[in-house]
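Note that one protein chain of the assembly has been removed; the remaining protein chains are unaltered in position.
Per-chain residue numbering starts at 1, and chain names A and B are given in the order in which the chains are listed.
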Amino acid sequence: MSTFQRTTSSYRAGARTLPREYYTSPAILADERERIVATGWNCAGRASAVAQPGEFLVREIAGESILIVRDSAGTLHAFFNVCRHRGTRICREAAGRFGETIQCSYHAWTYGTDGRLIGAPHMQDVPGFDKAEYPLHQAALAEWEGFLFVSGANDLTEGPVLGGYMEIKPPNQSATMSGRACGHLVSDQLPGEDRTRAFYYTILPNLLLSMHPDYVNYYLVTPVDVDRTRVESEWLFHPGTLADPANNIRDAVDFWDLTNRQDWDIVEQSQLGIGSRRYQPGPYSARESMPAAWDREYLRRMGRS
Amino acid sequence: MSTFQRTTSSYRAGARTLPREYYTSPAILADERERIVATGWNCAGRASAVAQPGEFLVREIAGESILIVRDSAGTLHAFFNVCRHRGTRICREAAGRFGETIQCSYHAWTYGTDGRLIGAPHMQDVPGFDKAEYPLHQAALAEWEGFLFVSGANDLTEGPVLGGYMEIKPPNQSATMSGRACGHLVSDQLPGEDRTRAFYYTILPNLLLSMHPDYVNYYLVTPVDVDRTRVESEWLFHPGTLADPANNIRDAVDFWDLTNRQDWDIVEQSQLGIGSRRYQPGPYSARESMPAAWDREYLRRMGRS
Partner (left out) sequence: MSTFQRTTSSYRAGARTLPREYYTSPAILADERERIVATGWNCAGRASAVAQPGEFLVREIAGESILIVRDSAGTLHAFFNVCRHRGTRICREAAGRFGETIQCSYHAWTYGTDGRLIGAPHMQDVPGFDKAEYPLHQAALAEWEGFLFVSGANDLTEGPVLGGYMEIKPPNQSATMSGRACGHLVSDQLPGEDRTRAFYYTILPNLLLSMHPDYVNYYLVTPVDVDRTRVESEWLFHPGTLADPANNIRDAVDFWDLTNRQDWDIVEQSQLGIGSRRYQPGPYSARESMPAAWDREYLRRMGRS
């Protein structure tokens, strides 16, 4: 791929890749999950997916099934998908729309879309039982530029955002297979110099933003095991791009499908090689200032810097 | 299913479901296997399956392969399925019939059906070797109402039997798809009031008895992993029920096949939900006195009550 010309970015001389155990140790993976994923602000997708009252989506975050639902009054909530009676997982679907209530199928405990317990058959006979004490457990929820973020923490921290841009090399107009733009500019307010730039940001712990003059795509990244990561991608376009059949959004999607598969292939080989007893942290070049910066932030969050 | 009307049973106010680790911890599963399964009286099926001399069956109990065989003199034995020479598993079949002897296929060590070592090729040259010191290892075996029970312990303890009955609601006669009896009463001596009752008993650690006016079925329950259990079921009928083609035993079998699949589905959802960090033990209603009693007995056996 020769669509881009790199811009200079800050580089700390002597930066090296991480020691082997950061790639292979189940204990460090568990530590990561607790220190970075469970307490961070995890992107859970787009708010537009739960635009109507009762609409919900379910996301797995740090091993938890989280139910995101818009209640009857229009407020968004994030709940742990766990019934307060026997602990049963309540909602089995990945997305959908509730009526007025959410009901567990085991013993029919029933909750409002705002999480309050409103029905609990036979529990009226239990001395001292009070429905008000058994709402669905809440997770913290925040919205930013149409993205939903979920966390066990209480405040939306201003964590570092890692990233930068690359100049799109003429005569290319965008990162597409043909090099041509695949549709409208994403915004008419886009400053002139940004119309030939591609911006890439990591918003820790799980969102990668890839923004181009004519499209945005993003990735949700979930650690699965020491040697396995789930990556989900979605695409955003200007409404005018989608309305006009003369535009060819596959031109952009195919470009990244090819690029990503090449990248995933080589990082799989890295994972295999780093497992060797003889692997030693290697030197980063100045072109690798971004992974080096990512390593520093990662170690800081892990309490090991 | 609305075949039943519940009867009152004892209930301790304030009972709650078990903490999360009892559903998720491999260490507790291992502890269970040692404290409850390996030392308990495990049902190994029906004695009628090994009615003739030489007939055997093999069951896995607490991770051990146990060989149950009726010897030439008519006595039943339970042996560890392990050759005393090289430790080889001797019998590979789940059931069958031996001749006069049981032979290991590795180096042809040969045992009587009573477990005595009677042949050991080339061992006569080993100084001090005495066949009498190498019989098959015995496991304890007991028979009750035609059921076989096996244990590493020596005495048949009188462990609590948990259970009770439910009234069958008229006009239903039994727990079948049609509500009609599927054959003869299981015994002509069944007292009048028991002819409209369904009895359910747990005989710890691994036998569930489900007894109805016209049939008995039972379940053997084997823990496999923290989130997996093997359940095997068999059915018992009055001989007259099976002899008369007008009877329809599928009417009963289908009823429980449907009911069990519904129950298994919902307990799988409970297992998933209880894995959440936010799961907390929930309150049992008076209708849930049986699982609450089961939890108490379980904790007592685990030495944690």
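Note that a residue touches a chain if its C-beta (ideal position, glycine included) is under 8 Å from a C-beta of that chain, and two chains touch if they have at least 3 such contacts.
Everything numeric in this text was worked out from a predicted model, so none of it was measured.
Contact with the omitted chain, checked across A:S48, A:T75, A:S270 or A:S305, is made by A:S270.
Considering A:P121, A:G146 or A:P283, the position touching the chain not shown turns out to be A:P283 (whole complex).
Although one chain is not drawn, the whole complex shows that of B:D125, B:E145, B:D188 or B:D225 it is B:D125 that touches it. Against the chain not displayed here, chain A makes contact via residues 13-14, 17, 20, 23, 266, 269-270, 272-280, 282-287. In the full complex, chain B makes contact with the omitted chain through residues 38, 63-65, 80-90, 92, 105-107, 121-123, 125-129, 134, 137, 152.
In this section, only the chains that are shown with their structure count from here on.
The distance from the centre of chain A to the centre of chain B, with each centre set as the mean of the Cα atoms, comes to 47 Å.
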